[in-house]
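Let me begin by presenting the structure, written as structure tokens, before commenting on it.
For this view, one protein chain was removed and the others were kept in their places.
Each chain carries a letter (A, B, C, D and E) given by its place in the written order, and its residues are counted from 1.
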Amino acid sequence: MDKNMLHTMIREFLREDIGRGDLTSESIFPGKQIGSARLVARESFVVAGAEKVAAEVFKVQNAEITTIDPLADGTRTSPDMVLLRVKGPVVDLLKAERVALNLLQRLSGIATLTASFVAKVAGYPVRITDTRKTTPGLRVLEKYAVRVGGGTNHRFNLADGVLIKDNHIAACGTIKEAVARVREQIPHTIRIEVEADTLQQVQECLECHVDIIMLDNMNPEMMAKAVENINGCAMIEASGGVSLATVEAIAGSGVDIISIGALTHSAPSCDIGMDWSFQKLDVDTRS
Amino acid sequence: MDKNMLHTMIREFLREDIGRGDLTSESIFPGKQIGSARLVARESFVVAGAEKVAAEVFKVQNAEITTIDPLADGTRTSPDMVLLRVKGPVVDLLKAERVALNLLQRLSGIATLTASFVAKVAGYPVRITDTRKTTPGLRVLEKYAVRVGGGTNHRFNLADGVLIKDNHIAACGTIKEAVARVREQIPHTIRIEVEADTLQQVQECLECHVDIIMLDNMNPEMMAKAVENINGCAMIEASGGVSLATVEAIAGSGVDIISIGALTHSAPSCDIGMDWSFQKLDVDTRS
Amino acid sequence: MDKNMLHTMIREFLREDIGRGDLTSESIFPGKQIGSARLVARESFVVAGAEKVAAEVFKVQNAEITTIDPLADGTRTSPDMVLLRVKGPVVDLLKAERVALNLLQRLSGIATLTASFVAKVAGYPVRITDTRKTTPGLRVLEKYAVRVGGGTNHRFNLADGVLIKDNHIAACGTIKEAVARVREQIPHTIRIEVEADTLQQVQECLECHVDIIMLDNMNPEMMAKAVENINGCAMIEASGGVSLATVEAIAGSGVDIISIGALTHSAPSCDIGMDWSFQKLDVDTRS
Amino acid sequence: MDKNMLHTMIREFLREDIGRGDLTSESIFPGKQIGSARLVARESFVVAGAEKVAAEVFKVQNAEITTIDPLADGTRTSPDMVLLRVKGPVVDLLKAERVALNLLQRLSGIATLTASFVAKVAGYPVRITDTRKTTPGLRVLEKYAVRVGGGTNHRFNLADGVLIKDNHIAACGTIKEAVARVREQIPHTIRIEVEADTLQQVQECLECHVDIIMLDNMNPEMMAKAVENINGCAMIEASGGVSLATVEAIAGSGVDIISIGALTHSAPSCDIGMDWSFQKLDVDTRS
Amino acid sequence: MDKNMLHTMIREFLREDIGRGDLTSESIFPGKQIGSARLVARESFVVAGAEKVAAEVFKVQNAEITTIDPLADGTRTSPDMVLLRVKGPVVDLLKAERVALNLLQRLSGIATLTASFVAKVAGYPVRITDTRKTTPGLRVLEKYAVRVGGGTNHRFNLADGVLIKDNHIAACGTIKEAVARVREQIPHTIRIEVEADTLQQVQECLECHVDIIMLDNMNPEMMAKAVENINGCAMIEASGGVSLATVEAIAGSGVDIISIGALTHSAPSCDIGMDWSFQKLDVDTRS
Partner (left out) sequence: MDKNMLHTMIREFLREDIGRGDLTSESIFPGKQIGSARLVARESFVVAGAEKVAAEVFKVQNAEITTIDPLADGTRTSPDMVLLRVKGPVVDLLKAERVALNLLQRLSGIATLTASFVAKVAGYPVRITDTRKTTPGLRVLEKYAVRVGGGTNHRFNLADGVLIKDNHIAACGTIKEAVARVREQIPHTIRIEVEADTLQQVQECLECHVDIIMLDNMNPEMMAKAVENINGCAMIEASGGVSLATVEAIAGSGVDIISIGALTHSAPSCDIGMDWSFQKLDVDTRS
């Protein structure tokens, strides 16, 4: 995650939340009033982004803000654990607060859910992977949170991975034709993945020497049969309707990768608060 | 929601998902191949954004795409109900698909959850209102979905509303001082809202003639007492830990507004799919 | 006024004035030549923006520039009074000079005119307020200057305030219908203001419990009658054709707010110069 | 004035004035309600920008808006003269109204003031020229208005013209050194202009074969002497403290160009209104 | 190549070349004067971008311009062959001319050089591939031209491909450690490529099961030995100092891919002109 890119995103989020300024805080606090605050866990979760994201939000708002003692990504919190300390102009701490919390709560939620899936398949040689079902505008951050939770990433956009789906196959008539069209156009650094709904399609994929076969919405039995047929000649990704209840059975079928849209579109936010500490204003200084 | 602003957002979301191009689809489909597709509900929910958002995603991707028969915002779907039909170059339909779905699923989820809260308080003269706990980058869209679901909006950013919170009061020493500082700075078009944690603070608010009093994390009994004390001299907003289980009791206390962060930070996505229809390519035309 | 937003504006203004570079100064001065300069009042006016705007222009051009002793906003200058001292690379001081002066002259002009209006109504419990008749691109800065001059602000844009005007009423048929349509859509944090041309419309406004009634182009007598009828049940704003000659009579009618487009669209620039001090170049170093 | 550049500016101005949307008008008008309006002169002035600027504002807001019968730039209006007719969705007409008026009033003001100066020097072979004392963000538009008023433009930014001022000369020690440094760096397509405060400096300029000599704050007598000395060997620009009262005397001294900052920093706005015409809404259609 | 992304680039290029407007053409041509022109080859080359790039430049400048009969990408021209016809407002044709030509000449140059390399290795099962040695700002376009010329692309940026180079290996101590660190972080859709300078390093790569081995600056004999050792267990890329004189020998060594920086950093421009046709202006209409 490149820091310049991250800062561009954060600037936009701050602009959305702050608008032309904080009517309330700018009326009350002189610009130079210094204060400090702590971001505190209100429950147990896997933290993602205290240092790499939340601390950067405060720094983008005002480079004079100091950020201290961020909790390491991947740490499981207990209630009241401090995630990050910040110190600087109170007005800027208040302006950055909501964006920092909204991001940290969401990313920690994703890491926590990912960690739950990963725990379910401990012992299986399988990757838990995300999808493109991310929040528009937050993909890079959400996929970072998946990695923090112990998962890995699928492609980041339509340009850095190939996935030949049912539509593409239907248009071409055969998997062979679709694969041929793609293979002659793409960089050699990128693998070709093809979606297969049936064992017949798995067979076609093998004949085309595709790199990854996505078993789409198959039941574990059919998956196991597909794994047997593929026999190590391609990576195997299971996709479709995966839940905490079903993920272990899927892992047991022998697939290499299990991709789960819910990691990013259905992870509940974690509860995080901000505790403040600053001096009472000298009200006589008000002009 | 201004359309020029919306298009700017959509362009950014499409850039995130498409990158420099769709490696797969651009390899397979000639640029001029025309197709059509339908966005279809896979479950029952309150639709938000079929016309105002999803249709615009397709048009921003390619102005030649036609969008037909969008389902009216606020309609409750049944499975297989068509939300929108689109027709145009297949490559562009495929490029816009994921962004359109990701947005529509999320916004419909928010409208659906809002509608559930609104239904719980039917018969009470109370507004269900959102907060600033929205997804960074999506605030205007998510607040639109709240309105579709029957709710109303709290302030959109720190510049278009005033909320004097515990920090502001602590810094000033008294609610009176804080209100005075704010009142002399802000436009007369904007109301002053103050957070009150105790009945004593409610009393201070009344003495300052604030416009809105936010009862923060009070139980229904204390709220009812506050409502009685306020006696119509200010709008009353209840905030903090509101759930579907507790919202009716809160409404029963006589408050005017109930604000709920969960509307936007915890609404689950709705299940929506895209069904395609296009002709098989003439594979002999491939050069 | 948020500093990040301000810097974005300043960068654009500098780009407009500098283009790809300063052909003259870059040819003459080595990049490292240091100099200093003072922004000096050439006449008497109310200064606005020496620290908050002009100093920031120099810092945005080059963060190595030091800004010293800015005159406090609201100070009334006498000729030769120093508004700001700057020190740094001469090339960057020269590049920033014109934008800093153009802004400071304009903002001080607005503050000065506002102060004249405010002085005219000293003793009356009335606010002098601006409008949306600001220079495109400079609204936040110009409204800041109005506050420096002792005035207050009307809404900043069409999204952070409601003003139901004759067109809206005409389309709806009645004020009641227009107010109802708006009230159900807007955040509860925002007041509803309605334009009234007649005492009959004032009466309709009262029946709808609008928050602010704008008396549009009424003469002082009719205004006084309206004030009497409203009797404290709404804020009252006078608007239309206000001048230094008429403003006191309008204030005398008992209105709460007088809005004046001329504050921002007709304030003459103040005369401010820049006096320089730097060493003669060693012409032998020219290579 | 390139249209793509103009549209970028207008988009920014509309964003400033509209924010996320028009709370009032979007609540009242259905998006498809069509109306029409006329921009009407309320006084006599020289119009600048009805077609090239104001009409474009409406089109940028919504390409479906039709603009009709713009008054030709340079026309002198009489009260009630129609400057432009517009027709389209009422919501978009209302959103574009203020930006269109603010620009048209300002630009017409500049054209009108320029025309007054031009009229004063009719019969003299002299150009009335602007400066860089323009409103930040509006330079290209304001300089366009100067041309409409019969004036011509000085350089647009520090990169497309050379003006060696007292600072540059002081740093170099001599005009000769300053001119030499510049001449070896700049494109041959750009003239070198040098500011001269004394006849001695005029002489130095002539020895360096500069293209344009700016006589800075000289009285008409000294100017006439300078003109005589220069004797056609350079263009001559008079600058500093030019007013409608003094401009003819300056022209009489025989200079080629008179540059006037007031054209852009002190031109009063013209009075222009917008008259509307649309059908009453069917209030029963309100859902 | 996504069209929205392309249009953003073109807008920036036009802004660079046009600035605030075309002083010459806007002074001479009325905005509505229509003309037409043809882009014509002055020599023999492989055309790249007549339709996909040059035609889009004209359309971005003014959507009213019609583009006709673009020559198909990959066609080898003869002198005087027409590449594209355009028709529309003369001012906009002139404004777009230079950007369109500069791009088309450069891209055709790259396609032509690529085609020369491809021709040299006809008959060998090898890909001619580009590198990241592209012109900053033009990568997507230049890599497109490589494909037109019959080559294929290496990774587009540091995020869509992995290349473990000598620095990475040196820092980690072993190829094994470097590969392990990368493998656990990256999407499964992306291959791992490792640079090998010696046969010993080739052996280490094989032990780590890397996907692609880049033979860096090896001579053909060592390459042939490496190919023998790899024996189909990884793709093989030859890199470093490839020229038209040496490429066939390299292909003969049995590698799968030959990457050549010169394709994009050293391709000479092709000679293309623009022939015009428009009516003489009616000079009496000037005013």
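As a convention for this text, a residue touches a chain if its C-beta (ideal position, glycine included) is under 8 Å from a C-beta of that chain, and two chains touch if they have at least 3 such contacts.
Note that the structure is a prediction, hence the values are computed from the model and not measured.
Of the listed positions E:I68, E:A122, E:C233 or E:L281, the one in contact with the omitted chain in the full complex is E:L281. Contact with the omitted chain, checked across A:V126, A:V140, A:V247 or A:A267, is made by A:V140.
Touch with the chain that is not drawn comes from one residue among C:Q61, C:T75, C:N102 or C:N153, which is C:Q61. The hidden chain makes contact, of the residues E:T67, E:Q105, E:S239 or E:S253, with E:Q105. Listed here are the chain A residues that touch the chain not shown: 1-5, 140, 156.
In the full complex, the hidden chain is touched by chain D at residues 127, 129, 147, 152-156, 159-163, 184-191, 193, 212, 235, 237, 256-257. In the full complex, chain C makes contact with the omitted chain through residues 11, 14-15, 18-22, 26, 60-62, 95.
Please note the rule applied: only the chains that are shown with their structure count from here on.
Here the repeat of B-D among B-C, D-E or C-D is D-E, since over half of its contact pairs match by residue number. With centres taken as mean Cα positions, chain E sits 33 Å from chain A. With each centre defined as the average position of its C-alpha atoms, the distance from chain B to chain E rounds to 43 Å.
Inter-chain centre distance (chain A to chain B, centres taken as mean C-alpha positions): 21 Å.
Taken residue by residue, chain C touches two or more other chains at 156, 159-163, 184-186, 190, whereas all remaining positions touch fewer.
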